[in-house]
Structures are given as structure tokens and as C-alpha cells.
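Report on the following structure.
Only one protein chain is missing from this complex, and each of the others stays in its spot.
Right after this comes subunit A.
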Amino acid sequence: MTLIARLAALAALLAPPAALAEPDPADWDAVLAEARGQTVYWNAWGGATATNAFIRWAGDTVEARFGVTVEHVKLSDTGDAVSRVLAEKTAGKDTGGAIDLIWINGANFAAMKEAGLLFGPWAEELPNWRYVDVAGKPAVTSDFTVPTEGLEAPWAMAQVVFYHDTARLPDPPRTMAALLDWARAHPGRFTFPQPPDFLGSTFLKQALYGVVDDPDLLQQPVEMADYAAVTAPLWVFLDELTPQLWRSGRAYPQTGPRQIQLMADGEIDLAISFSPGEASTAIANGQLPDTVRTYVLEGGTIGNASFVAIPYNATAKAGAMVLADFLLSPEAQARAQDPDVLGYGTVLAMDKLSEADRARFAALDLGIATLSPEDLGPALPEPHPSWMTRLQDDWIARYGVAD
């Protein structure tokens, strides 16, 4: 062996390993092979025990089948994960990042996509992508109107529902106007999570849908519309509603699930949720009385999808893809839809599934407080993320710093 050949061999040994070539989901066998033995750090909000248990189950299953270890990094805020990737990019740490997979959607996705912090495209090459209901659920490829372009894979559908305790409130208000009338008659018994919490901001968007003349405007960036004119009725509505809220609008629950405790304590009679099955799951957990039911507003409620994305500098990209693909499997989707487990809506199209897989979904008892897909009705599309940002900022300026 010549010296040069030896040096070349040495260089090949010392050079960044071939793994630097990113895994290609089109060659799935190679992805599976690379994933075996990897540890995937899945950064996901950790505030709900039901979600945590589901993630643990998914991790155990993926480890048993594909040799991929999953560590659930429990976040109190998805923004922490975005911050982390940003800090890594700031420091020039372009490989070997601490985060392999993030549960994400909406503004966080838009921000990461724009800042070039995401790996991909990969999602639409996953083997289980063929079952996804792309035609029937446009939200799976359009995250708050931002095209996902294969940078994130959907794993659950969410739609706004309201829940109420029938023992105290048998006939809940079904329009925003009726909500205001009811709140006037029953001050202090309704609230929503404080924006910029995403569920609180969603309430603002839902209320905007209730008062706006042309909902199509909301699909475009906010700069394209006459923001002041479009939102004027919303602020009139909120000016009237806020004094009638729980604690007269001087304090708010900080997250969505906090409302469950408030409802159980009898502090509020009506609450908003982004998960049609959340109330049933909470009843099963002894967190809510079994007299709680859910309903949707006349004219429909906002729906969106939850996704998982891989940061550009993730360490275990192959493993992360294997996990994301497993989350799309009919088995995992059916389990997530089970209200005893999670109660999340599936992203799959029933007519694309095999007979046996369809049966899994058909066999589910959705729970006493969960609406059937027919009763849920069609979901309204999420407005462009810029609307959420503007609404949040204005809400904070008007009500969030009022005291």
C-alpha cells in the first residue's frame, strides 16, 4: 500500500462518517437499517398525562419492532424546543443536535420553516403516507395555510369543540352571539386560556369566524386585508364579553387543560377544547364528572392537524422517520383515536385502509362525551398564521396588560 493510499484510507476513517449523507426515505430499507440502535429524542408538550402515556406506548412499540429507542422530552412549551434548535444554529452546531423530533404545528412550524431550521422534505415519502387522507383533510398538507412541503408529517386531527357540564348548563350557547348573551346572564362562568396560548388564540380566531362577513379573507396573509375593518366587530364582541368572564377577565387559565380543573371545581360551566375526545378521556380519568358533554358551534369550528418535524441538525433522523411513520400506521392511529387512550382524530382515509384496519376504527367506542364525525361536521380551515400573530398582539395590548 502506498503512502498516499494509506493516507487516503486514514482520511476516510477520520472523515465525518458516511452517515452525514442524510437518510433518504425513498430507500426505506436503508432508513430502517440506519435507525436500528438509534435513540430518538422526541420533544413534545408534556402537560397531559394521556399524551405522555401514548408517547410511552409508541416508544415501547417502536423499540420492540425496529430497535429505535424513544426518549420523550417533556416540554412545558413547544417554543423551548424551537429555542434550542435556534441556539444550536447560533452556535454553529449543524450536526448532532439535541432534538430529533418535535411535536409542532402552526406558528412554530411557520417560524422554523422560514428560518431554515427543518430537515426535509421527507414526510410524503414515508411508507404509511399512502393511507393519509390528503384529499379529504386538506389540513394535513397545509399547516395553518402554510404548505408543509413534506417538512412535517401529520399524526392527529384536532377540531375545536366546547364542553359543558349538563348538570349545570343543559342547553349551551351555539353561536358567539348566544355565548355573549349567556355570559351576561351568568357572569364569571366562562373563560378561555390566555393568549398567546394557542388554544386561547384559537378562541379569538373562532370568534372572528363568527363575526366576519367573508371568511375567505382569513386564508390570505393579514396584510392583504383591511385588518382594522375586518376585526372591528371582534373587538366590540370582546369588549362586551371580557367583563363577563371568569374573574371578570382579570385572570385567565394559562393552558387548555387547566380548564378541566376549573370545570371540575365548579368554577366554570363552559370551556373550549381542541380535542374532540379530551372530555371523554378526562371523564375516564376521573378528572371530570360524567355529566360533561361536547358540542360544536353552528357554522362549524376550526380544525387543524398536529405534526411531527425533524430539525435540520437532528442526530437520529432515520430513527425519527421510523417513529413518524409508525405514528401514521393504522394501528397507532386507531389507538390514538380511542378515548380511553387519547381521543385524537385520525389523519387517515378509511377507504384507503384494508378491511382489517377499517375494523379497528369501527370497533372504537368514542366515549360518552365525544361527537361522531357527522356531528362534528366539517372543520373550518385555520386562518393564515399572520392573523393569529396580529390577533394575539392586539388582544394582549387590549386585555392582556389591562390591570
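Criterion: contacts are C-beta pairs under 8 Å (C-beta built on N, C-alpha and C of every residue); 3 or more make two chains touch, one makes a residue touch a chain; residues count from 1.
Basically, contacts and distances are computed from a predicted model.
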item: Protein name as given in UniProt for the chain not displayed, "Molybdopterin oxidoreductase family protein", "Putative thiamine transport system permease protein", "Fe-S-cluster-containing dehydrogenase component" or "Dihydroorotase"; value: "Putative thiamine transport system permease protein"
item: Of A:Gly67, A:Pro215, A:Pro289 or A:Pro373, the one touching the omitted chain in the full complex; value: A:Pro289
item: Among A:Gly67, A:Pro196 or A:Gly299, residue touching the chain not depicted; value: A:Pro196
item: Missing-partner contacts on subunit A, residue numbers; value: 41, 43, 45-49, 52-53, 56, 71, 73-84, 86-93, 96, 98-99, 106-108, 110-111, 115, 187-189, 194, 196, 246-255, 257-258, 260-262, 264-267, 286-289, 389, 396-397, 399-403
